[in-house]
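Missing here: one protein chain of the complex. Every other protein chain is in place.
What follows is subunit A.
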Amino acid sequence: MTAVSIPNPERKLALTNLGIAYTAFIIGTLCGLLQVFIRNDALQLPAWLDYYQILTAHGVLLALIFTTFFIFGFFQSGMSKTLGAFGPKVVLWNWIGLIITTIGTVMATVMIVIGEASVLYTFYAPMMANGFFYVGLALFVIGTWVQSFALVGHYRVWRKANKGEKSPLFAFMTVATIILWVIACLGVVATVLFQFIPWAFGWQDSINVGLSRSLFWYFGHPLVYFWLLPAYIAWYVIVPKLIGGKVFSDSLARLAFILFILFSIPVGFHHQLTEPGIASFWKFLQTVLTFMVIVPSLMTAFSLFAVFETRGRELGGKGLFGWFTKLPWKDVRFTSIFVAMLFFIPGGAGGIINASFQMNEVIHNTLWVVGHFHITVGTPVAMTFFGVTFWLVPYLTKRVFTRSLQRLAFLQIITWSIGMLLMSTAQHVLGLFGAPRRTAYTGYQHEDAQSWFEGIISNHVTMAVGGSILFLSATILVFIVIQLTWFAPKAESVNQEIFPIAVSESKETPKILENWKVWIGVAFVLIAIAYTVPIMDMIQHAPPGSKGFQTW
């Protein structure tokens, strides 16, 4: 903790990751803006561009590219901050990984733009995109693995040099997230390498559709925890420091992350509840496992509010809720993340509804689901990342987050919250009526469908207004990022931004929590229980495979 800043190689790495993240962010949000206007019939796209291309780009750029690049930029800075400077090998492999990830990204994006891959980011077979789209996806994942292993390598060097000590909480959580990511990606890598690529290049005539869907969702659910856990790192480790407190309980924080590794993977069937080919028993078993993530979620909620209340009382808050007013609301780095947490309350509750077995039929593939992920990844995760950006970028560029930029940042999070509230509420309500998701526009000639959009909340105008406010907000954010990168005044040593890491007392923390072999072992046992029988069944009792279709 001697030097304020981390060394230059790590700064460059992290800034490159963040730069790509925000480039994807602005293009992705622009796609979102176009979508609400196309659905509104207010906008006609030129002949060479269609709605589903834009929808694919919106999903891929925001859900995969913005999040992943941001996460690695955050991890690289935090690992250097908490474990010390990277060695030359760690730096080199991080760069190699970053370059592979970028090549994969560019390849997949080009295929989307030239109309060869309007398959959406779930790329369900047997819709067949250009083979290079799948190669791009594979490279993207492999690139993230290389960066992941480089960071784990750095962690191992630290553990060797500090035998018997528990690692700093930030590093522990980073490693936990990486373990989750690597195990999760096994599914998507398997289906892309062994099913999609041979099929798309014509080396195999047909594809086992059911198997590809299950392998995708084996990955698809922990993917959302890969977005969420870095946000949780900010909630557990960064936020307490911002308000001047310390981590509520080191051991509980670590335990929560372990539980997320265990219970976010063997649960993919809850995305496939309404489809054939999986026996009800296995769907139900995975539903039960899905619900287990409620435990670490409740632990997290408790810990965070305990920190808030403890700190608020230290600052002189009296009575039942007096502590609440004492929190540093004028600090946008805190307020942004606090609002992000609030959005996660309905977001999490909606998730429980989605996973509730038969209740899933009410909302499956309706606009409700779209509303759901805009108030989970779209706000709690994204807005936490914004909150981190406000100090991480100036920390890395050694510039000042000036008063005027802070005011702009408040405007940004307020507009994002309002836009998201309007748009996602409309989407939730429309979904309950039965309006399907992923449609260019909704012109069904049926009175039910026509009445969907006549509500006060559930109309096209609400969605378009929400979408426009969101894009305005995105523009402000990118303006702030550009300012903080190139134009804000250079920091002196007195006003140099710090990397806020809260104190976490780990003396009492049981050692077993950092015995990764045990937890990876348990994770694989759970995965084997949940998946072996149904996957074997899908392979052994496969129907005749499907040839490829290009239906766009």
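Keep this in mind: contacts are C-beta pairs under 8 Å (C-beta built on N, C-alpha and C of every residue); 3 or more make two chains touch, one makes a residue touch a chain; residues count from 1.
The rule is simple: contacts and distances are computed from a predicted model.
Per its UniProt entry, the chain excluded from the display bears the name "Cytochrome aa3 subunit 2", taken from "Ectoine/hydroxyectoine ABC transporter permease subunit EhuD", "histidine kinase", "Cytochrome aa3 subunit 2" or "Iron(III) transport system ATP-binding protein". Within the set A:T287, A:T376 or A:S417, the residue that contacts the chain not displayed is A:T287.
Among A:F201, A:Y444, A:F487 or A:F524, only A:Y444 touches the chain left out of the display. Interface note: of A:V113, A:L342 or A:V362, the residue touching the hidden chain in the full complex is A:V362. Of the listed residues A:G19, A:P126, A:G153 or A:G348, the one in contact with the hidden chain in the full complex is A:P126. Within subunit A, the residues in touch with the undisplayed chain are 50, 52, 118, 120, 124-127, 209-210, 213, 249, 251-252, 255, 272-280, 283-284, 287-288, 291-292, 294-295, 298-299, 302, 306, 352, 356-362, 364-366, 433-434, 436-444, 446, 448-449, 508-510, 541-547, 549, 551-552.
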